[in-house]
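Pasting a structure below so you can have a look.
Complex shown without one protein chain; remaining protein chains in place.
Moving on to subunit A:
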Amino acid sequence: MIGESMYQELILEHYKHPQGRGLREPYDAEVHHVNPTCGDEITLRVKVGDAGKILDVSYDGQGCSISQAAASVLHELATGSTVEESLSVVDEFTRLMQGRGQVEADEEVLGDAVAFAGVAKFPARVKCALLSWMAYKDAVVRSAP
């Protein structure tokens, strides 16, 4: 059934046990993004270290399982990578989400985030998945010295 493919075990796992949730110090930039159609919201902070290394992505927010799990996966993928690496993951994730289910996911780049491939078939939910990732991109841009 369609629904089962959207609610992948990995998504539910991240929803029930979000990784890195909670706002932390220190940080270079903080952003607040909302999805006006469903009221989901996220506050997200990034801390960037030497050589563009992402030292922390911390966040808090409310919303459906898709938006919350996406933030958790983002935290795992981005923390410890570099700004450049993480932004290429964001681009690939965006391409997958906006592909209406027609785009083949690059598992090499996306890692756990491929679990969201099923969401792309539900236009109404794509924004949920992208909320935290767009917030992250915004925060990284703002953190640039």
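Operating definition for what follows: contacts are C-beta pairs under 8 Å (C-beta built on N, C-alpha and C of every residue); 3 or more make two chains touch, one makes a residue touch a chain; residues count from 1.
Rule of thumb we're sticking to: contacts and distances are computed from a predicted model.
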Check your understanding: Per UniProt, what's the omitted chain called: "Lipid II isoglutaminyl synthase (glutamine-hydrolyzing) subunit MurT", "Amino acid/amide ABC transporter ATP-binding protein 1 (HAAT family)", "Succinate dehydrogenase hydrophobic membrane anchor subunit" or "cysteine desulfurase"?
Key -> "cysteine desulfurase"
Study note, to complete from the structure: Cross-chain touch to the chain not pictured, restricted to A:39, A:80 or A:123, is A:39
**Study point:** Contacts of subunit A with the absent chain, listed as residue ranges
**Key:** 1-4, 6-7, 12, 15-16, 37-40, 62-66, 122, 125, 128
